[in-house]
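Note that this complex is displayed minus one protein chain, with the remaining chains in position.
Note that the chains are named A and B in the order they appear, and that numbering of residues resets to 1 at the start of each chain.
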Amino acid sequence: MIAGLVLAVLATLAFGALLAVALDGRLAILAAQGARQRVETEAPDRLNRDLAPAWYLALAAIGLSVVPFAEGAALIDSPVGIVVWGSCEALIVVTVFLHGWSPNAPFPLIGAYRYAAIGLPVLLPSMFVLIAAALPAESLSFVAIVDSQRELWNVIRQPLGLPLFCIVALALTLRGPMDYADAADIATGTSAEESGPARVLWDIARAAMLVSVSAIAATVFLGGPLGPVLPGPVWLWLKIAGLMALFVLGGRRIARTTPSRMLSILWVILLPLSFLHLAISGVLAL
Amino acid sequence: MGMSPLARLALRAPVPVFAAIGPGRQADVERLLARRGLRRALTPRDAAVLLLAGDLPPDAMEPLGRVHDQVPRPRRILRWTDRTETGDAVADRLATAWRGLCGGEDGDDDLQPDAPSNAWRGVGPHGQGGTGMMGGTPYGRPMAMTGLDIRDGLQLDRYTARLGPFAPMLPPGLVLELTLQGDVICDAGVVCPPFAQPADADAPVLCSARMLALLGLEDAARRVIRGGRPGALWLRGAVPRGLGRIEGGGDARERLAGYLAGTPAALAVPPLPELLSGLEWAEAMLVLASLPPSSILRATRLREAA
Partner (left out) sequence: MQTFVILAGWALLAALLARQGMKAAASSAPQAAPFLGGGTPDSHAWQRYHFRPYTMALVFIAFEMEMMFMYPWAVVFVSEGLTALAEMGMFLAILSVGILYGWREGVFRWE
């Protein structure tokens, strides 16, 4: 059972990341970059430089481990699954920061601090949205949240939830309008001094995180493995793939505003919206 | 041919090009790199081919050497000096160079000597020792020192650097000496004005594409240059209102709206230090991209005359 779930997590991450890179149209680009020289900057923080993509990848795997692949079958079947995922989100901010900090170069450093400023307030709507989903389930476990969606998926019962979580997903995977770490005005920011296989590994870790975030969104809002006819895991995979396509294609077509303005938007518009979402979900759950 | 599937896949990748744009060639290069099969790298670390367009003045040769050496190996430098050579021909040359590099050819060597630009004079195990742990000069560079901030007066470190002439977010040729506190520009000075560009570089299509690229819409920018529609949401709205307001020229948001509607802008731009000081980095770059290159050039010349 456990071995099967470990394999399921690994396979989902691997094929999902491949799909994410393909959706981005970057398969050939990564293949070409992998063979090139890996440049070292002046006096870098070598340990953190090497480990930042590793932690990003590990957090993606941990996030996917709390997701039930079939009803009642999650690798980490924790009664506090939401807390486990929440700590993954917080550690993503730290990881991206370290990625920008380690090369000891100006553009990555600006990207790192900029991401910290945007990444922290993004965690708040994320947790309100997830807790709202925990209310009808009366549990913080993802297995129970799936169970609570038997009659009605949360995407309909809590209509503000998925749109708010989309913004969180874009921020956690450094994509499109929420890509404040690797922006063009700072020459791709935290990645500006990375070349060759190091750049590829970071891109793969981002793609793996996209799989993981999509899996969480599919579990919380789209009923996870629930669905007729097909077996549970297949439903989950289909929902993950659909959400990934939404994030990749949607992220490309929305402009990114300046970081200071996004900070205000996050606190003054999105956070109150998530309060409202929690209040509505609370009243409906009673 | 005994090529691995990965290597065959790599051959289909668009050529990653870092552009070093010289006088008069900005529009040519921007149109060239919007083609399919080419990809504009925003940092030399992401590139394999360095495209040098135009004849550089002598004082730009040393910066060119720096950028060239920052491209990972194997790398190739391609010169596009002949104005009559078409974009198709250059694109072909770029593709050939890329295939060669993928096929295992040795690239170009460093242009600069392989010696640290300054001797290591560090104090202590990590070199940062000395007075207040900031006295050493590891790798020949001192650590940043504190100074007053212009926004809130906090005493934190000031980071001074010269940016350009090949910084992809600045007009080609422009070298700015910037002092940053965090990501806010505290002081700005023009070291070299941008290279002169023909009127074509002021085309609304190219101006809007530069802004779109900074808004994270590279695909939209390419579509616009190729003559299509941007096909993206929240374009003007993403530019903060009132940013980079210039008398008689509106703010950056209005200029973007104008470019997208096909109206060129002709502006009397104030001196760049005045325009950029006090702005956060993303805002400052957006303001610069919202100005036509000819206006920026006039603004810097004004400064020299004064």
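One rule holds for everything that comes next: contacts are C-beta pairs under 8 Å (C-beta built on N, C-alpha and C of every residue); 3 or more make two chains touch, one makes a residue touch a chain.
Everything quoted here is computed from the prediction, not taken from an experiment.
Only one of the listed residues, B:Ala161, B:Ala199 or B:Ala268, touches the absent chain: B:Ala161. Listed for chain A, the residues touching the missing chain in the whole complex are 2, 6, 37-43, 46, 49-51, 53-55, 57-58, 61-62, 65, 75-76, 78, 80, 82-84, 86, 101, 103-109, 113, 116-117, 120-121, 123-124, 127, 131, 134-136, 138-140, 187, 192-193, 196-198, 201, 259-260, 263-264, 266-268, 271-272, 275, 278-279, 282-283, 285-286.
Summarising the interface, chain B meets the missing chain with residues 20, 43-45, 60, 62-67, 69-70, 72, 110-117, 138-139, 141-146, 149, 151-152, 154, 156-157, 159-170, 175, 181-184, 280.
As a convention for this text, only the chains that are shown with their structure count from here on.
If each chain is reduced to the centroid of its CA atoms, chain A and chain B end up 30 Å from each other. Across the interface of their complex, chain A is touched by residues 6-7, 9-14, 16, 39, 42-43, 45-46, 48, 70, 72-74, 102, 127, 138-139, 141, 159, 161, 167-169, 180, 182-183, 212-220, 231-235, 237-240, 243, 280-283, 285-286 of chain B.
Here chain A touches chain B in the complex through residues 27-29, 31-39, 42-43, 106-107, 110, 113-114, 176-177, 179, 183-188, 191-196, 199, 252-261, going by the rule given at the top.
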